[in-house]
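The structure under discussion is supplied below as structure tokens; questions concerning it will follow.
Only one protein chain is missing from this complex, and each of the others stays in its spot.
The first chain written gets the first letter, and so on, giving A, B, C, D and E; residue counts start at 1 in each chain.
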Amino acid sequence: MSRPKAIEYADAAPQVRAVFNDIKRTRKVDDVNNFWKYLANDPALLKRTWESVKEVMAEGALSPLIKELLYVAVSVTNGCGYCIASHSASARKAGMTEAMFGELMAVVGMANETNRLASGYRVAIDQAFG
Amino acid sequence: MSRPKAIEYADAAPQVRAVFNDIKRTRKVDDVNNFWKYLANDPALLKRTWESVKEVMAEGALSPLIKELLYVAVSVTNGCGYCIASHSASARKAGMTEAMFGELMAVVGMANETNRLASGYRVAIDQAFG
Amino acid sequence: MSRPKAIEYADAAPQVRAVFNDIKRTRKVDDVNNFWKYLANDPALLKRTWESVKEVMAEGALSPLIKELLYVAVSVTNGCGYCIASHSASARKAGMTEAMFGELMAVVGMANETNRLASGYRVAIDQAFG
Amino acid sequence: MSRPKAIEYADAAPQVRAVFNDIKRTRKVDDVNNFWKYLANDPALLKRTWESVKEVMAEGALSPLIKELLYVAVSVTNGCGYCIASHSASARKAGMTEAMFGELMAVVGMANETNRLASGYRVAIDQAFG
Amino acid sequence: MSRPKAIEYADAAPQVRAVFNDIKRTRKVDDVNNFWKYLANDPALLKRTWESVKEVMAEGALSPLIKELLYVAVSVTNGCGYCIASHSASARKAGMTEAMFGELMAVVGMANETNRLASGYRVAIDQAFG
Partner (left out) sequence: MSRPKAIEYADAAPQVRAVFNDIKRTRKVDDVNNFWKYLANDPALLKRTWESVKEVMAEGALSPLIKELLYVAVSVTNGCGYCIASHSASARKAGMTEAMFGELMAVVGMANETNRLASGYRVAIDQAFG
């Protein structure tokens, strides 16, 4: 009834362990991030979220690196501290260099600025954009 | 005293025309988007914003296509209608396919979801993320 | 049971009319904005909101003009179309010039940009700021 | 000239103590939360905010539990750390079980996701919704 | 390559039709909302989103009505026009009265206000909240 707590593998129910095992296998890591350990408080939420993330972040028309950059862009825009920390780490693991990080920040900063200029000036949508 | 209006080239002051010309040259377009025509109400803001955008969106460690995808990700997260319309168009021009757009939306959606799960569960930052 | 509708003075219950009258008297206007006509669907919400707004927006340590500029800054940051339209109009009525509007937009844009840079770089709070 | 500080009952002016007393009486608690102690720096803001919160959160067409769940949903969407902590606690006190918390997080996460999908795909409003 | 378009049942691929059919069956409706018709541009996104929404919005520890109220609360906080329209309609269908809607708006408004007061005053988290 207090602050949510992380659930470690040793204390986890079988259906939670199954998800943890799949995360570790898929990502080739020894332990899952805290994010998953907290979601484990609700096994159905954990399972659904992991299966969606696994499907969405897989190699596709966009590479895993680009997808991680997008994840950081959203997390920074929302100001989610945990997400910025964890997805910056994932992006670096997926190949993000320091130069890329700097440009990522520059684009995210600029987009947040011009989004407000467009709203503030009440810019009418160009006919070409439909 | 009313709603801001677009300033067309024909009615623009010389320093505004100079920016419009540079946008058209840089982007190889016949006319600038409405966004710039509205910013033209404040020539200093127009000039500074364009010069920043030009520098930020240029080819660098990240390609123009990736930068446009990031711009869309931010604009969608902020719910900026004009920006979604204009940067989706720019992204398509820069090479975004329909398959890429679908995956972009999927990542942006998922990131907005997990950002809230991380905040709501008050997930502690993993030691590995510093 | 469908889309909320504006309630006009002629159709309003006495306690709604009383609020409308106070708005018109306080603001020296002939009719209230649509915002109040929609809130009139819930007379308690209408009354409480108006009384709070009236108290908050009154001349104080900050002038009504500064308060309207702040209102626009928040509305633009939130991307609230109605609020941008109505509070830009109020700000102009309170004395906002075109030059002020341009600088307001510039500050709001820049603040939205640097807010994300600070979050994205995970900037530690300076000791001086406590 | 520094960071705002909490004002304790012992150091509070009479009109602040009056509000603190009403909060303690209404909520049947021995002390008020930090939120109120900080607002006490501006007695008018404290009084108006408490009176609005008291009126809004009272039993009505919606129960206090549902209202606290809604408060958590908004706080999580905004990423407000203090508000998530304090309103999760209030919700638990009002009867929120762990199962409810898990479902609350699931709905909030999903709504944040589909909000962006609707914006990103620029979905036209169905005629039925007006 | 232009603005995304709705995909009608008659033009839909078999795997899209299968999802549309399941939505119609589950919700007992004659046609799906525009939201699903736009997502149909990416069949994998459509299927995953529907299956998640179906699972999340089902009767559980929280009733479908409470879940729809939460959905509206998030959508209003994010300012998502389409989502406000469609989930207000769903909430009404699930039993939301006009009195409930007014209180919902009041709570959402108040939560958005106090979220900012807590952030602006940099309120320290009470020891009791962990």
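In the analysis below, contacts are C-beta pairs under 8 Å (C-beta built on N, C-alpha and C of every residue); 3 or more make two chains touch, one makes a residue touch a chain.
It should be emphasised that the depicted structure is a prediction, and the values quoted were computed from it without experimental measurement.
Considering E:40, E:85 or E:100, the position touching the chain not shown turns out to be E:85 (whole complex).
For chain D, the residues touching the absent chain in the complete assembly are 1, 3-4, 41-42, 44-45, 48-49, 78-80. In the full complex, the hidden chain is touched by chain A at residues 79, 85, 88, 92, 98-99, 101-103, 105-106, 109.
Looking at chain B, the residues touching the absent chain are 2-3, 44, 48, 52, 55-56, 129-130.
The working rule: only the chains that are shown with their structure count from here on.
Listing every chain that touches chain A and chain C alike gives B, D, E. Its interface matching that of B-E in over half of the contact pairs by residue number, B-C stands out among A-C, A-B or B-C. Summary of the copy comparison: rotating chain A onto chain E for the best CA superposition needs 180 degrees, to the nearest 5. Chain pairs C-D and B-D differ in how many C-beta pairs they share in contact, with the greater number at B-D.
Separating the CA-averaged centres of chain C and chain E is a span of 27 Å.
Multi-chain contact residues of chain D (touching two or more other chains): 3, 52, 56, 77, 79, 81, 85, 88, 99, 102-106, 108-110, 112-115, 117, 119, 121-122, 129-130. If you sketch which chains touch which, every chain touches every other chain without exception.
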